[in-house]
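With one protein chain withheld, the remaining protein chains of the complex are depicted in position.
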Amino acid sequence: MDWNTMLSYDWGAMMPEFIILGTTMILSILDLFWPKHFNRRKLAWLALTGIILACLSLISLLSFETVSILSDTFRLDSFAKAFKLLLLFGAALIILLAEGYEPKEGLREHRGEFYYLFLTALLGAMVMSSSGDLITLFVGLELLSLSSYILVGMRKHDRKSNEASMKYVINGGISTAITLFGMSYLYGVTGSVNLGEMSRTMAAMTDGQLQYIMGLAFFMVFVGVSFKIAAAPFHMWAPDVYEGAPTPVAAFLSVISKMAGFVIILRLFLSLFLTASGDTFGALDFLDKNNIYIASLAGLTIIIGNVVALRQQNLKRMFAYSSIAHAGYLLVAVATLGGGYFLLDTVWFYLMAYVLMNIGVFAVIQLLSSQSGSEDISILAGLGRKSPYLAMAFTVFILSLAGIPGTTGFIGKLNIFLGTFITEPGHFVLAGIMIAGTIVSYVYYFGLLVQVFFRPIHSEKVIKIRPGLYAVLIICVIGTILFGVAPNIAFDFIHDQFGDFTDFISSK
Amino acid sequence: MGQLHIYQNNYLIVFVFLCLGILLPVIALFLGRLLRPYKPTDMKYTTYESGIDPFQDSRVQFNVRYYLFGLMFVIFDVETVFLYPWAVAYDELGLFALIEMLFFVVILMLGLIYAWKKKVLKWN
Amino acid sequence: MNVYLLSLLVFSPLLGIVMVALMPKKEERTIKQFGFFGTLPPLFLSFFLCSQYYSDVALSIFDIKLNWIRFGNLEMYDPKLFTVDFELGLDGLSLIFILLTTIISSLAAIASIYIKKEWKGYYLLFLILEMGMLGVFTAENLILFFIFFEMTLISAFFLIGRWGFLEREKASYSFLIYNGIGSAVLLVAILILFARTGTTNIAALTQMMTMGGVSLFAPISGSMKYGLCLAFLVAFAIKLPVFPFHSWMVRVHAEAPPSIVMIHAGVLLKIGAYGIIRFGMGIFPEQYKSLAFTIVLFGVLSFLYGAFLALVQTDFKLVLAYSSISHMGIVMMGLGALNEAGIQGAIFQVISHGLIAALLFFLVGVLYERTGTTMLPKLGGLAKSMPIFSGFMLACGMASLGLPGMSGFISEFMVFLGLFKSQPMLAAIGVIGLVLTAVYVLRAVMLMTFGKNDSLIEKEKWDIRGWEFFPALVLLSLIISVGVYPNLLGGPLQGTIEAMMLALGGR
Amino acid sequence: MTGVPLSAYLVLALVLFCIGLYGALTKRNAVIVLISIELMLNAANINLVAFSKFGVTPSITGQVFSLFTITIAAAEAAVGLAILMSLYRNRKTVNVDEMEMMKN
């Protein structure tokens, strides 16, 4: 690997990452050396600029052919492009959210740190989505995790925040260890950490013992990742962490971090297990044989998420459970593999919908809770009368989360259902659970709307919305409705740009 | 086979040293027991502190500095984990690796500057 | 111009929505006026379509089809696979329902004058509701149908929960949950069809399901067809509502604001009947046929059950609510008769009940506005204080119990005509219901108009006056004209029913 | 050294991993929990190195991977302890059971 090899690499493929990295470093230096009285809030705009630049460079890379550099550890394939686009988009929204974050206490001294820790987390997620081997994947995952541990504990003097981050560290640590242990077995049975190579080895595997280990590895990795996406029964941390974390961080966890979890699942499962052989005769049906476990986890997640959300009084906790449920819906798509035709665009679209609606909801929560100092459901009361536009925006998000037609959430769910029904035999039980979960979710989602529209006004204080939050709300509302009414904009985009994601496995 | 045996024997030696390192104190202390007197009085077993028993447990909260240095150590010690293999293989890696490592170290230095600026390295 | 007429019709309430949205909150009068004006464009457009029909223009020229959504990327198999187009269409059946919708909406908008608060939000939701209903009746594919269907659901949820009576929140919740379950079942059925066939176009689906040997994207077994048919039936039976699924509807009728109940009883419930005809009967005629007995059975059950319970209610709104259940039982009976008379009767019943219920609830609204109660024991002697009102009430009651010359008679007569042909036993049992209907209607109306009660002090100017005549008269005249000249409806329906009969094996 | 089969390393790693998991799930002291997590990570390291030497297709990658793992374990420990410290400052406890401010 000499100078020439280095020059021969297409470094442009890593441009978005470099931009984010550079922004992070600039931000951290600025935060360090700028005088104390300087308002760190302005750094948000710098961070946003960085993200937008990265986004632009990514867009300019869209027409790039699939490249893999650094001996196939870093791949820029359509999968990576698609998910990075989403990650950057979500990140931009969350930065705007954070810009307007004004809690009763805290974040004053650490506001500057928030932005660059956030960007490092984003960087981790981006690296993950482009990773071509296990090491990059793992390092990206940990970059994301470690940054988010700190982000959760950002409010250093708030006990809840401390507790939340401690819980997150412990749970995250355990899950990391389990994932890693699984990965070590994967390495053991294939003798490589390159995903493409591993997939070839695993497809050709006929040794029963090795397959047994592979199964073990599958479970371990899956359990570890389930922690990350907060799938039941590994979801226990989510409500506590969401409650304790600053609101933008909670939004980040529920959107970006979750997305990253699905990125690993897809990367690993699609490139490794989908074509792994499932028996000693070399039939490539490993995932077919084992997706019952994913499916049951998905079902369980949906049930627990929705049912427990019913009795939550704290908004953030409620949305923690709601996001657990949504992870369940997405897992349905993974378990059914989108029926074989819809997997990646389903997951992508759903995640995009989720970015829009969930960040929107968190924007409203943040606005109301920082103004009233409480996170109880009752702070929503009378919002419909006090500020009807905000209430309308909130309604749009909630309807979308509930999967009501005309919103992105509906199209997303529709996609998932298509995948469950298209196969023969169809996954009717899973679909049944999902639909039942949706109905149950109506109860608590509409319970919020009842607060908003049917209850007397909670406090007369005028709600001041910072421009950043305004932007978030407007973007989210427009996006939620637009992609609900004309989802083809998104579908055409992914089909035109990314085709069928066929360059997923084949290297170079 | 020869190479392997050398390899194994060398580590056997290391193991021998480990055993010896543990055995010596054990034996010495055991022998010492035979030689030394044993005349316990209460005073002998008090903690050394102005002649009276300390009022409370000595294991009070440590200064937070110690932890911070501990954390710093962990981070920078791990940095060397990467520096060593890099240094060993540097001949084969060349300029590219140098730049890569520079990148890595600059980021870590940023961490050091951060700690410096945040007064972590101050001992008070 | 023709091509966009239907979309224009469906989205014409948007004009009103924009107008209302732009008004400041406080302008009560203007908002109410604009809200009403907002219902006029669809009304006129539907009249125009109607006139087109009567001037022998084929309704199919109004069909519109635009590319909309394509799921997945399966272009290499078939460019139309997994596409959902934006397609609206019109036939006789939907034309009638559209007319019903636009007329009742306009009248309900007038009746909404009694709404006491937040007119802006009310009218916005009201117009969205109308848009949803119009969409439901013109949608040519299942996904589009479902979208409009849910639109009505959500807007009605808010309308009930915000502007209803005391127990409104509970009512809106049970409305939401029941209908949510119904629509979930519907959605599952729709999506199974979509996933397995790759299309949601109703015509295409009908073709695929009725003809054998069409290659599907994934197989649909015979039992699955039964399941799907049943799913459609259950989904729409909840909406209708039929006996075991009815409890939500009672609450809604009792708690929702009268103007919304006008729409609810007048149009929303009818979506159930429309759906059963279009999807249950239309797409799965074979399966539907074999389920006919069950359908009639449930029809009879709810007919009798509703009538019995209506007999013992003390709240007039509840009497009406149970009578709606009962009348919807008649619809089911007619639909299960599987012959021309039965189906025609059922559709007639749907329309006629729509008109009658709208009028009754309009009167309830007027009554509540005056007296502040709808409890039968508290009312009474209205004939003295409100003679004109009582006259309308009486006429309406007569229509409801099926007095000849009113629309109710035609429909009930035809339903029983059909049913006696195909299921004489059940028809015979059903007849008991007719008697019960007469009893409870008369009991309630008599109690109100002639009952002894002095608590309501006679007051001047209590009676129906001014603009209030308009809705009442329009509705009553429609009821009578349908009753006198049934072909008004029979004509447009002819084609649809014939097609149905053909599919059902023309008995 | 050929006398020691691969499975021995794997069993050792598995045992360590299980001890770590047990500790992480049952211990009440957060420090011990963190140590248990480190134990689990190190068990994975043993696996990686063992596979890299005696695996089906031996390669150096396993050792490289373990280097990265070590780094990450260190970073995780650092972050974990830092958070624990700030928790301790506010709560005066490192007991996991006492972290119960948030209950639904």
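Every chain is named by a letter (A, B, C and D) in the order it is written, and numbering of its residues begins at 1.
The rule is short, and it goes like this: contacts are C-beta pairs under 8 Å (C-beta built on N, C-alpha and C of every residue); 3 or more make two chains touch, one makes a residue touch a chain.
FYI, contacts and distances are computed from a predicted model.
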Answer for the undisplayed chain, UniProt naming, from "NADH-quinone oxidoreductase subunit H", "D,D-dipeptide transport system permease protein ddpC", "Amino acid/amide ABC transporter ATP-binding protein 1, HAAT family" or "Multicomponent Na+:H+ antiporter subunit E", is "NADH-quinone oxidoreductase subunit H"
Answer for the absent chain's shown contacts is B
Across the whole complex, the chain not displayed is touched by chain B residues 2, 5-14, 16-22, 24-26, 28-29, 31-33, 35-40, 44-49, 53-54, 57-60, 62-63, 65-66, 69-70, 72-73, 76-77, 80, 83-84, 87-91, 94-95, 98, 101-102, 105, 109, 112, 115-116, 121-124
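Going forward, only the chains that are shown with their structure count from here on.
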Separation of the C-alpha centres, chain C versus chain D, in whole Å, is 64
For chain C, residue numbers touching 2 or more other chains are none
Note: chain D residues in touch with at least two other chains are 75, 82
Residue set of chain D touching chain B in the complex reads 1-2, 67, 70-71, 74-75, 77-78, 81-82, 85
Within the complex, chain A is touched by chain D residues 10, 13, 17, 20-21, 24-25, 30, 33-34, 37, 40-41, 43-45, 47-48, 50-52, 55-59, 61-62, 64-65, 68-69, 72, 75-76, 79-80, 82-84, 86-87, 90-91, 96, 99, 101-102, 104
As the complex stands, chain B meets chain D at residues 4, 7-8, 64, 67, 70-71, 74-75, 77-78, 81-82, 85
